[in-house]
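For this view, one protein chain was removed and the others were kept in their places.
Each chain gets a letter, A and B, in the order it is written, and its residues are counted from 1.
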Amino acid sequence: MIQRLFPHPLLSLILWGIWLLLNNTLSAGHIVLGAVLAIFIPWLTSSYWPEKILIRRPWMLVLYIFRVLFEILVANAVVAKLILGPQKKLKPGFLHYELQLTSPVGIGLLANTISLTPGTVSCDLTKDRRYLLIHALHIDDVEAIRAEIHRKFEKPLLEIFITC
Amino acid sequence: MLEWILAILILIGAFFTLVGSIGLYKLSDFYMRLHGPTKASTLGVGAILIASAIHFSFKTDGVSLHEILVTLFLFITAPVSAHLMAKAAIHIKVKQVERTRQLEEK
Partner (left out) sequence: MLNLALSIAFVMVGIAILLSFIRLIIGPNTPDRILALDTLYINTIALLILLGINLQSALYFEAALLIAVMGFMGTLALSKYLLRGDIME
């Protein structure tokens, strides 16, 4: 019964939060209306969300988000310095990153994180979902970039998302 | 005190927005240009939006948090559009700078 009523509890929670933020209020009417929408929208669209998102440790996810925010701040300073400096020195390039993650949501989150942080943009995912094609603004050492991505982002994500 | 924080946030935001556009204007090939806007602009607009949220929270009684929504939206959508643009550019084989490091065979 609970399963049928809330096919995606996380989606419901996020929708409810967004409705309250959008109206910028905490009045009783909007809380009820938001709750009604948060129940009905996932219910109506549940056939478009075939897989369940399994999060093992929600607290790790919150920690991860704060870590990413911090990394974004650092990355912006680095990228600003690279952009404003002489560009003859920049050595851009492509590299493959071998994924250990298998859950689609995890891969998506990792790709987004890579795009938001130090001088790297994720460009493509190979068909078999094993390699991520990354473009970096400045490469000194390819292995160092791979190791950094693995240490900072993929490891926490591996602990958060279980393979379905 | 509050004015100072707001002023600093606004200036940081405007500076990073400008850096993003300078990167877009100055760098030499498409893939490098992609880096400027996707990072600098999101943080720039984010800082300005946070300044706006603080400003309206103190001006009116009650908290004004809906600016966070735009920030959140931009942080989610910027990497997605960057990813798609890069994919499109690879698909139609946009020219790269000669010093670009190529992929190793695997």
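General observations
One rule holds in what follows: a residue touches a chain if its C-beta (ideal position, glycine included) is under 8 Å from a C-beta of that chain, and two chains touch if they have at least 3 such contacts.
Note that the structure is a prediction, hence the values are computed from the model and not measured.
Taking every chain of the complex into account, the absent chain touches B.
Summarising the interface, chain B meets the missing chain with residues 3-4, 6-8, 10-11, 13-15, 17-18, 20-22, 24-25, 30, 33-34, 36-37, 41-42, 44-45, 48-49, 51-52, 55-56, 59-60, 64, 66-67, 69-70, 73-74, 77-78, 80-81, 84-85, 87-89, 91-92, 94-95.
Quick note on the criterion: only the chains that are shown with their structure count from here on.
Residues 16, 19, 22-23, 26-29, 31-32, 34-36, 38-40, 42-43, 64-66, 68-69, 75-76, 78-80, 82-83, 86-87, 90, 96-97, 99-104, 106 of chain B touch chain A in their complex. Put simply, chain A touches chain B in their complex at residues 18, 21-24, 72-73, 75-76, 79-80, 83-84, 87, 90-96, 111-116, 119, 121-124, 131, 133, 135, 137, 139, 142.
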